[in-house]
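A single protein chain has been omitted; all remaining protein chains appear in their positions.
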Amino acid sequence: MADPRDPAPLRTYSYLGPRGTFTEAALAQVPEAQGQNWRSVNNVGEALGDVIAGRSDGAVIAIENSIEGGVSVAQDALATMPGLRIVGEYLVPVNFVLVARRGTKLEDVKVVNAHPVAYAQCHSWMDATLPDHGHIPATSNVAAASALFETELADAAIAPPRIVDSYDVDVLAEAIGDNPNAVTRFLHVSRTTDIPPATGADKTSLVAELPIDRAGALLELLQQFSTRGVNMSLIESRPIGDELGRYRFIIDADGHISDERVADALLGVRRFSPGVMFLGSYPRADKSPIEFDPKYSDDVFVEARQWLGSLLAGSPDAAVPLPPSAG
Amino acid sequence: MADPRDPAPLRTYSYLGPRGTFTEAALAQVPEAQGQNWRSVNNVGEALGDVIAGRSDGAVIAIENSIEGGVSVAQDALATMPGLRIVGEYLVPVNFVLVARRGTKLEDVKVVNAHPVAYAQCHSWMDATLPDHGHIPATSNVAAASALFETELADAAIAPPRIVDSYDVDVLAEAIGDNPNAVTRFLHVSRTTDIPPATGADKTSLVAELPIDRAGALLELLQQFSTRGVNMSLIESRPIGDELGRYRFIIDADGHISDERVADALLGVRRFSPGVMFLGSYPRADKSPIEFDPKYSDDVFVEARQWLGSLLAGSPDAAVPLPPSAG
Amino acid sequence: MADPRDPAPLRTYSYLGPRGTFTEAALAQVPEAQGQNWRSVNNVGEALGDVIAGRSDGAVIAIENSIEGGVSVAQDALATMPGLRIVGEYLVPVNFVLVARRGTKLEDVKVVNAHPVAYAQCHSWMDATLPDHGHIPATSNVAAASALFETELADAAIAPPRIVDSYDVDVLAEAIGDNPNAVTRFLHVSRTTDIPPATGADKTSLVAELPIDRAGALLELLQQFSTRGVNMSLIESRPIGDELGRYRFIIDADGHISDERVADALLGVRRFSPGVMFLGSYPRADKSPIEFDPKYSDDVFVEARQWLGSLLAGSPDAAVPLPPSAG
Partner (left out) sequence: MADPRDPAPLRTYSYLGPRGTFTEAALAQVPEAQGQNWRSVNNVGEALGDVIAGRSDGAVIAIENSIEGGVSVAQDALATMPGLRIVGEYLVPVNFVLVARRGTKLEDVKVVNAHPVAYAQCHSWMDATLPDHGHIPATSNVAAASALFETELADAAIAPPRIVDSYDVDVLAEAIGDNPNAVTRFLHVSRTTDIPPATGADKTSLVAELPIDRAGALLELLQQFSTRGVNMSLIESRPIGDELGRYRFIIDADGHISDERVADALLGVRRFSPGVMFLGSYPRADKSPIEFDPKYSDDVFVEARQWLGSLLAGSPDAAVPLPPSAG
């Protein structure tokens, strides 16, 4: 029998590790993960698998980078692994440092170990500063740095700034990313099906397939949102995978499923699409309140339903055409 | 105290009379009006006023002619007189005879009495047969004939075929209308607020104002129907009357208010339009079943609502993207 | 041989007469008609027939009333009589006076002669002031007044204010119309095919049939305008006349056929519609300049054509994506 004085067991959160990654920086922003178990895994699939299998209570995964675009593997995992729900999003500024074993000088760097994505984002700086360098690809930003201590194949590594907390390295250069405003968006994913309450600054994510590959099908899908005054902050196509030319769409819509206009748009999408998956409604990372035309506010939806209900119940139409002066 | 053996009191139906009009021919098609009181009135306003005031249980009014178009005065009356409900529609073939006092010969006809609309519809025949005739306007088709017995200003009258039941006239020519397929559509209007049950071959009429006089407002109104797969058999603009350029629209949509797709379109119109009036759902005169895309069938709407409800209740998404082979 | 000193022959303008009608008031506004022959005719068909046959250089016809709506017979005539072109529009405030033979007192009026439309527009005043009056329909507003001197059937007539210039009548009451802002819109129609030059405050009129009676066809027609940023000030359906449910649409669009966006919309309509008729581009009566989104200005169209032309001619794309800072 459990002793009521026992502390609650710790929750576990999976993230792309090891310590020092941008994903860990995102996890550090998740309020409910503070002081809990952080479980370092090797890839997105493993992180989400942990959640589905119950090994973890949540996972933090990168979903989009302001320069590289959507993270396909994460998008595809969310679109095909049932039982997951997005419950939060977080932004992490993405910048890089060039690190090396203690004592290395910048001018001695011949070969650089770097994850291909990080490498691409530091392309201009690398070409300008080390025009003759070679590149060894790493499986992650942290692996690039840790490899410095495993082999001598590389002289330096491109790594996130937090790397200095984990490795005894010299920082040869800071802020070497080509775009100082680069940012990566992360999602907090759980298997909870309780939807976080609406905050007024929410986002709703879903996946929808087009009914057939015909002219206008995408247009019709988008109209499900536009006719309800719902803006989309993201729409990305991903191959369904069976043949070229068949896509599903990942959509982030402004607003919460409990907003009438969003709920009505979801109904429209559900009726229209042969395959739709609700991924979650959750607070936006930027906490910026959703703006929308007042004609799509909740009370307008409620009033319309009451009107329809009263007609069906046999009441006469209240019949209030605009007075001429109100034109 | 009422004697239960008393027969039910007769119901009263107002129509544009007198006997012999096309409107009377329409009234003769209304099943519930058979064997009841038929009240002949002078114009549409009077007929609808009878219904509102309770002097009549129903009114039959002409609403559209296949050649002349919408009957503006009837459309405007429906759009502005609250408390009315369309409960049926009926079609009457429109053709005309030329009648005269007994003994008149066709070649002696110099002046013809005719309602302007009837006159216009017989224009070709009149010009070919009686190129030098004069025209005296009448207030109705029957009044044109009756005037033959009041003054001698006219030698003949254009009248509906049924006129021979009421007046002792010679028929000088039959089927003189220019279009042998001409037909007029009539509405049965009551103040009953119980909506006739759906038959599968129904029509829904409404009036809607545009929110503002801006590019695209009409388009947005029409999309409320098209995005639910609801066809419109009629759309007519009528001036609101306060200034040039401000219109309301009379719309006949295929289907019944109890059809999910029609109800959803009505909700959309209600939210969009500053002034909307439901005029009724009722069986089509031609009894032709409504055809629609199965993706707008009732069960699709019900399923979508159940899906949304289950998400809001905290269930996981059933998540059934199309299997690749089903594409 | 013509003597060059001879004055130019006078031009002739047909209008719904006789003197004193609102149509004459409209004709009085047409600059090019001043000092020319004004030909009084009996109806719209006659006026337009004069133009087609060359008996007149122009005709002025009523096309729309702010209260009664479109003048169907005029709309249908324009839609079916080839060889006509609208070259101007004019607005005439519509108000009415009650006139009678000299010496008649208001309280003695029992029967009123009035054109049905005028009668309808004075309905409230008549019911309040002369609750027991009878009505005799007239073929025109002026005929109502002139009839006072032909028979004694009526005691008074509803007429336009200008009637006092033509008839020796007493004005029993002024401004008896129910809506003091009522206005009628008139068109100046010629067979001239030179299009009046653009003024920046122009209107383009056309007639278009829908390709088939299917859901969405009207929507597609309207999109031909909206996708080019062209606003419509009028859209009216008129029966084609062959059967119920088949319509053509009369459209007034903002702008001139020589405006790129209007020309492009006309091209779209021509491609879409099985029957389209250009009725004319002409200055708006209210001289109010057309406002439109700068992205639909002429230079944008010209630039796009140049771009396409250069691509087809084998030039590389200038390729100027937005600089990030311009986002």
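Order of writing sets the chain letters: A, B and C. Residues in each chain are counted from 1.
Everything below uses one rule, namely that a residue touches a chain if its C-beta (ideal position, glycine included) is under 8 Å from a C-beta of that chain, and two chains touch if they have at least 3 such contacts.
Computed from a predicted structure; not experimentally measured.
Contacts of the undisplayed chain with the visible chains, over the whole complex, involve A, C.
When you scan C:Gly58, C:Pro161, C:Gly268 or C:Pro283 for touch with the missing chain, the hit is C:Gly268.
Remark: the omitted chain is touched by one listed residue; of A:Gln36, A:Gln223 or A:Ser297 this is A:Gln223. Residue-level contact of chain C with the missing chain is found at 79-80, 82-83, 85, 191, 193-195, 207, 209, 211, 220, 223-224, 227, 240-243, 246, 248, 257-258, 263, 266-268, 270-272, 274-278, 295-296, 300-301, 303-305, 307-308, 311-312, 314-322, 324-327.
By the touch criterion stated above, the residues of chain A touching the omitted chain are 64-70, 72-73, 91, 120, 137-139, 179, 181, 183, 185, 213-216, 218-219, 222-223, 225-226, 229-239, 241-245.
We take it that only the chains that are shown with their structure count from here on.
Considered apart from chain B, the assembly falls into separate touching groups, namely A | C. Touching of two or more other chains is recorded for no residue of chain C.
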